[in-house]
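Up next is chain A:
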Amino acid sequence: MAKIESVNVKKTFKIKNKGNQYDELPALGGVDLKIDQGEFMVIVGPSGCGKSTFLDLVSGLTLPDEGTISIDGKSVTGPGLDRAIVFQQNALFPWRTTLKNVEFGLESINSDKDNRREIALDYLSLVGLSGYHNHYPHQLSGGMKQRVSIARALALNPGILLMDEPLAALDAQTREFLQRDILRISKESHKTVLFITHSIDEAVFLGDKVAVMSARPGIIKQVLDIPLTAEQRARDDVVATQEFVQSRQTLWKLLKEEVIKVQEAQIRFQSQSPAQSPARVSGNGLINAVRVLTKI
Partner candidate 1 sequence: MESNEFIKKLKTFALKSSAIVAFVLLWEAAPHLGLIDPIFIPPPSVVAVKIYQLLLSGELLVHIAASLQRVFLGFIIALVVALPLGFLIGGWFKTFEMAVDPLLQVLGQANPFTLFPVFMALLGIGELSKIGIIYWVCQWPVLFNTVSGIKSVDPVYIKVGRSMGLTKFNLFKKVLLPAALPAIFTGIRMSAVFAFFMLIGAEMIGAHSGLGFLIIQSEAVFNMPKMYAAIVSVALLGIAINYLMLNIEKKAMSWKEDIVV
Partner candidate 2 sequence: MEKKIKLLLIAVAILVVALLVRPVFYATESNENYTLKASVNKDCSGTPWFVGVEKGFFKDEGVNFVDVGQIAAPQRNLALTSGQIDVEDVDPQQLVNLLKAGVKVKGVAQSGDEPTDGDINKEHMHWVVLENSSLKTPGDIARQDKIVKIGVISEGICADTQNNALLRKYNVSKSKIEYVVIPDPQQEQALRQGLIDIAILHPPFYFAAEKHGGVRVLASSKDAFKGAGGTTLLVFREDFIKENPETVRKFTKAYKDTEKWVNRNRVEAGILTAKDIGLTEAAVHYYSNTGKINTSQLQYWIDSLVTDGQLKKGEFKPEDLYTDEFKDTW
């Protein structure tokens, strides 16, 4: 049985338009996806295709309009401690120290103060931040903050890690280092990971499989197997291996079609009604398209 299974999941948003009526914005048009236990699944797709929405649904923060998402065979009805999310933006509580942030989730399930502290310190050292436990978030760099977020997510020992572009806001070098850390940690702890990104390189490096989502309303266009082994990934020159290059090229082709669709929709949109802009956007679609295209 798959760890996470999504069957024909649809989600539509109602957005208030200028005439104070509601426009229907179909975000997901029937997503079918299977993720096995221990698998690192990456989802890539053009901007606004619904990736984040899908993640929200898996986490249980929202529910689908149609279709089901099941975990270990049971339908998802709400958030749970078997899943933890890491967000793109800084979501650490500024009023808590690093240690207290990591302990946060534990407080509802573990009443032993010392035990909580021990666990939290363990995870902090796992992400390479021992010694920073008394720091406040504002004293940490972006990369460090994301590490703490990851530690916080891991502290609950969830079976599933959900990551919504967690490295997108970091500089390129920090990003590369953290990618390796994330890979190592998730493999060592046998977590099932659902990871969203815009970066094809990142997807190929991290993912056992990469699912390409279509333009809105999102469906899974294709799921690609990434044939890189763990040893290969551990090497510094992994990007030069044939498997890497080929995977990337295939992905690029698949993605390009979808990005162009989004671009064309943008142009259509703008010629129709220049004042309107697409709602539910995670950034300007055109700019994102350029970002994806230039990440070669």
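The set was built so that all candidates are chains of the complex that A comes from, given by their letters.
One rule holds in what follows: contacts are C-beta pairs under 8 Å (C-beta built on N, C-alpha and C of every residue); 3 or more make two chains touch, one makes a residue touch a chain; residues count from 1.
Predicted, not measured: the structure shown is a model, and the values here were computed from it.
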Spot the contact partner of chain A in this complex among 1 or 2.
-> 1
Touching residues (chain side chain A, partner candidate 1) in the complex | 59-61, 79-81, 83-85, 87, 89, 91, 93-97, 104-105, 107-108, 136, 138, 156
